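Inspection log for the structure reproduced underneath, given as structure tokens.
Rather than the whole complex, this shows some of its chains in their spots.
Chains here go by letter, A and B, matching the order in which they are written, and residues are numbered from 1 within each.
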Amino acid sequence: MPLSCKIHAARDLRFEQQADAELGPHQVEVQLGAAGICGSDLHYYFHGRAGAFQIREPLTPGHEASGAVLRTGSAVKGLSPGTKVAINPSQACGSCGYCRKGRENLCTQMRFLGSASIFPHVQGMFRDRFVVNERQLTAVGTDITFGELAFAEPLAVALHSVNRCGPLLGKTVLVTGAGTIGCLIVMAARVAGAARIIACDVAEHPLQAASASGADMLVRSDASGNPGLSDSADICLEAAGNVKALAACIDACRRGGRIVQVGTLPADGVHFPANAVMARELEYVGAFRFGIEFDWAVDYLVSRRIDARPLLTAQLPLKDAAAAFDLAADKSRSTKVQLVGEAAMA
Amino acid sequence: MPLSCKIHAARDLRFEQQADAELGPHQVEVQLGAAGICGSDLHYYFHGRAGAFQIREPLTPGHEASGAVLRTGSAVKGLSPGTKVAINPSQACGSCGYCRKGRENLCTQMRFLGSASIFPHVQGMFRDRFVVNERQLTAVGTDITFGELAFAEPLAVALHSVNRCGPLLGKTVLVTGAGTIGCLIVMAARVAGAARIIACDVAEHPLQAASASGADMLVRSDASGNPGLSDSADICLEAAGNVKALAACIDACRRGGRIVQVGTLPADGVHFPANAVMARELEYVGAFRFGIEFDWAVDYLVSRRIDARPLLTAQLPLKDAAAAFDLAADKSRSTKVQLVGEAAMA
């Protein structure tokens, strides 16, 4: 009997049996391959909330998954049972002002799998089976594993962050925070032509991951959080979600440079050297989720121009989700931890 | 005997007699027409420092001036005595990395008239006569007054701020702070095609100036500093140099929008909702001085497509500089106060 993992409140994770789903004409039922555990999933599990999004009803998290087609709706073409698929958790409306401007990630009617951002929540993919719209699926060949393919979503985030940087050719890039997103940003910045990439973190395990991801220089912040990188980078990507890391980025960024905020910061604000933004004409810009970059991510993973495998620490069965969350939360031991379904284990 | 106004320390302003200057082949001696008092001049006079720039030797302030040619160096062509000129206080090196990128305002070798940013300080234009390089001068006709022409520098700042906004066609723009720069930004944003301009200030006199400058909507902030403008603007220009005004801009700015910091904020940082920058994918960027926009400013003033005259509160003789500083500091009564030389009074 297929199971669904649901968070009812902080550290209250339960499994439910899934009923059979009815399929609309353009819907597809997918069997879970692998699903990565992301920082927001950890926040839901450990704190019952992620940033401004509070769990108000039981939520199945999970928005970075791969799988195999089980059944297809009557109007679905080109997808047969067993096909390996990447799953885009993002569903923009296509008609609001932001969608019309080509910024679907800012869609006011966004439905994003596994998120408590709207109510009723949009249920996610930490379950054996789930139903999505055919437009969310990209069929791939069999050479790529479910585990690699489940990196498509975080890689899309990284590619979108890099897109927010402007051109990187010839540039020196600083990435603060060398978790999964930070490391994928290192890979994406390399692919996008950065001349030199500096990775910075407070711990050793993430820095080793950044090195495996292609960073040219590793910097470990001391307790003060100041890595001593003044005026060393043209572009900074803040992927730690940490105010000291942000301060390090502002300090490191050359006149006229850009700092892209990728990580989540405290919702009630931080202390920020805004005058430096004016006097050095910096650009501090946000990167939120992704748009078309999901398709690119699948492409780069399938061609292995970007190889995410060094970032996969462990895969655990769906039923061991609690243990997986604990491992994923321990940054001294893990980069990416994934839950896997029966399809992947077959 | 020509006089020079010098600030020796906070509220210590003295006049000195000027010796005759020798001219290099490409130099020009100019007689003061009019010179506007800017916020940084006020900071030098009242506090002995402007932001990070501390007075370390007597400084003649003044960087927004017009005048008439007195004498020209041996190699100067096309400028005869009596010619009315706009004076660009900015002298970039033309060869550093920032100049080569087309960002001369960020030049590492910048010499900016009337500024304590480097030592020895670069002396400014609050004096009867001064020597500049011919490249700093733009000759104009006689239809424009010295008073209007002295707006070229602050208008260049405003035009540069607007350039930092990206395209304004069809956009709703919020300007916080309706002093001289804020009002010139309103005018520049109008010229640049903004569909709707909202001006916001804490006081009545500046709001009336903004209205005279063409703002479509005036908003007076209450004591809390929150003007209640959530999600109302595509682009915000923060020209108040005030943390509450900045918060109002972040609150007002729509997803994917841009906030341009023009005003000077406390050098030691401010409380800032950086997570909103990420989650709404905002762009918080600085605008610092100007480049080619100085030439544009002269052009728009001469053609009166931008008419700065409503912003000129008063003109006082150079010798009354102390009284002029006091008036300029009183925002309930004044927008722009200028010092004028004999040329302008003739």
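Just so it is clear, contacts are C-beta pairs under 8 Å (C-beta built on N, C-alpha and C of every residue); 3 or more make two chains touch, one makes a residue touch a chain.
This structure is a prediction, so every number in the text was calculated from the model and none was measured.
A.B. asks: How many copies make up the whole complex, given 2 shown?
C.D. replies: This complex, considered in full, is made up of 4 identical copies.
Keep in mind that, in the parts below, only the chains that are shown with their structure count from here on.
A.B. asks: Distance from the CA centroid of subunit A to that of subunit B, rounded to the nearest Å?
C.D. replies: 44
A.B. asks: Give the list of subunit A residues in touch with subunit B in this complex.
C.D. replies: 51-52, 98, 101, 103, 105-106, 108, 164, 243, 246, 255-256, 261-288
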